[in-house]
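Down below is the structure, laid out as structure tokens.
All protein chains but one are shown at their positions in the complex.
Chain naming follows the written order as A, B, C, D and E, and within any one chain the residues start at number 1.
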Amino acid sequence: MSLVTLVEYAGAPAEVRAVYDDIMKTRGVDWVGNFWKGLANDPAQLRRTWEHVKQVMAPGALDPLVKEMVYIAVSATNGCEYCTYSHTASARKQGMSDAMLMELMAVVGLANHTNRVVNGLRIDVDERFKP
Amino acid sequence: MSLVTLVEYAGAPAEVRAVYDDIMKTRGVDWVGNFWKGLANDPAQLRRTWEHVKQVMAPGALDPLVKEMVYIAVSATNGCEYCTYSHTASARKQGMSDAMLMELMAVVGLANHTNRVVNGLRIDVDERFKP
Amino acid sequence: MSLVTLVEYAGAPAEVRAVYDDIMKTRGVDWVGNFWKGLANDPAQLRRTWEHVKQVMAPGALDPLVKEMVYIAVSATNGCEYCTYSHTASARKQGMSDAMLMELMAVVGLANHTNRVVNGLRIDVDERFKP
Amino acid sequence: MSLVTLVEYAGAPAEVRAVYDDIMKTRGVDWVGNFWKGLANDPAQLRRTWEHVKQVMAPGALDPLVKEMVYIAVSATNGCEYCTYSHTASARKQGMSDAMLMELMAVVGLANHTNRVVNGLRIDVDERFKP
Amino acid sequence: MSLVTLVEYAGAPAEVRAVYDDIMKTRGVDWVGNFWKGLANDPAQLRRTWEHVKQVMAPGALDPLVKEMVYIAVSATNGCEYCTYSHTASARKQGMSDAMLMELMAVVGLANHTNRVVNGLRIDVDERFKP
Partner (left out) sequence: MSLVTLVEYAGAPAEVRAVYDDIMKTRGVDWVGNFWKGLANDPAQLRRTWEHVKQVMAPGALDPLVKEMVYIAVSATNGCEYCTYSHTASARKQGMSDAMLMELMAVVGLANHTNRVVNGLRIDVDERFKP
């Protein structure tokens, strides 16, 4: 149960509707997720976060699907339930297969494993890794 | 300063040397990183971890460079210094440019941002995200 | 479903009741939260934790509401569901508005974002930041 | 040793200089920190992050010093060295005393403590905490 | 609701059944947990993870029950719901009492507390702690 009211389109102020409209248009869908409805309690934060997402997740030096999988990797590492569901849905829409998801999880698991062993043993960084 | 002795090739037992040899051969280099030298204090763990890395980071449903970038994303999220240095070096060797690294960091930053806002507001997962 | 029995007042031993009584008196309420009922499985830990909370969250160099908001910031960062609900309820009782909660989340999101980018890029600490 | 070149003002392109100028003007100083010099490898990311920081850390529903302390709380929880140094310096400039810092750490320590005990015991959220 | 299909024994391919059989035989039970059923979407990952668990959690320099409690400590720190439930069940089967669980949580809470205070104050490591 969300700690703030989820702002629905019907009752939203104009500045919130404008962001919702842009989200729906950019994504080619007729709905917005609860994350945006929660952020809408602070219209400036809603707009700022959406502009941020829109710019960062767009095609660039990295492929959008790679970006979605990186997002999933971070969300799994942080244990964020909402983000794992929403970005897995998004990645699947962009072509991520079950095999790709499983392989992604293998990398996420391995990285979390070695990160902690290295930290626990305080292994010195090899000089040759430094730029 | 590592909390365990780093086992150098010269003084390593045969089972450790065999793993070091395989690491060097697989990677086409003539040295092994300190991580492996630390793990070598437990030869079974060294072998198990190396086999794990070798299998998971090989080409599969995901591209090896994508895997390295996912590794960096997890390591940055966990704040693992050694892993960030070693996997950035590895990703660069496989073709990651500065532009790709910067864009990767933008996604990592954004995911960490929204993960925590969603958790803090306890936003309900939209039913349509569920499989 | 809690992994330990929640100890209710009616069936609690005297040393547990004494802590429950102090919690209720200090807070001016007639109930204690499930967190305390879980800790009551170890009466010494219950008392130690309560004394800790009572001292740390009292007015001091920082305002109690600021402390509650710091608690929420940490709990959102750690993804602790129980703590997010309980401390948001407590902060609201002390006057935190929706606008304050939203702004708090904006800071939490931003800090989590930059924390990870800085870690991922291994930015050197500026000498002038050191005391 | 940073994983990307730190972009100094002298050799920076115009769009980077424009952001550096705004940072220095807004803060009333004649230098910018290494964080910004690292982000400058991606001028769009530099601008986006700075605009984000500028808006979020400005006075609003919360006091700027409270925001800095929340930033420190998150950075300590995430173990971010750079952020802890830079935001402690900033908070001190805005009036945070040693007593305030110590008390902040007491809250951060306590929150991290109870977050994990609650998670480990899987304590059910009390219905009355839900909005 | 799991993001991948849980693979039941009846419909599983031979290589998955072989792992399920080994899990059941090793543990002396007639069922496998959902974790394994999820991993079975990638039979190689299922086998690799099971071999890993089987080797690491077996008796060695540390007692199996100690290992289970370490597993719980990490899972509570990471906030992993599934792992907390499954490893607490496993530790109880091996003799962990409520008193032991409560004391374990006290250590987990304390470690998380001091970890963050030390990080927030950036306390220099004493030379005498270094090996």
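As a working rule, a contact is a pair of C-beta atoms (placed from the backbone, for glycine too) under 8 Å apart; a residue touches a chain by one contact, two chains touch by 3 or more.
If you're wondering where the values come from, they're calculated on a predicted model, not measured in any experiment.
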Touch partners, limited to displayed chains, of the chain removed from view: A, B, C, D, E
Residue of A:Leu3, A:Leu46, A:Leu65 or A:Val108 in touch with the missing chain, whole complex considered: A:Val108
Chain D residues that touch the omitted chain in the full complex: 79, 84-85, 88, 98-99, 101-103, 105-106, 109
Touch residues of chain E, complete complex, unshown partner: 1-4, 6, 31, 33-35, 38-39, 49, 52-53, 56-57, 60-62, 66-67, 69-71, 73-75, 77-78, 80-83, 85-86, 88-89, 97, 99-100, 102-104, 106-108, 110-126, 128-131
Residues from chain B at the interface with the omitted partner, ascending: 3-5, 39, 41-42, 45, 49, 78-80
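As a working rule, only the chains that are shown with their structure count from here on.
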Neighbouring chains shared between chain A and chain E, ordered by label: B, C, D
Duplicate of the A-E contact set - from A-C, B-E or D-E, the pair where over half of the pairs recur: A-C
Inter-centroid spacing, chain E versus chain C (mean Cα positions, whole Å): 27
Junction residues of chain B, two or more chains touched: 1-4, 52, 73, 75, 77, 79, 81, 84-85, 88, 99, 101-106, 108-110, 112-117, 119-122, 130-131
Pairwise touch network: line, ring, star, complete, or other: complete
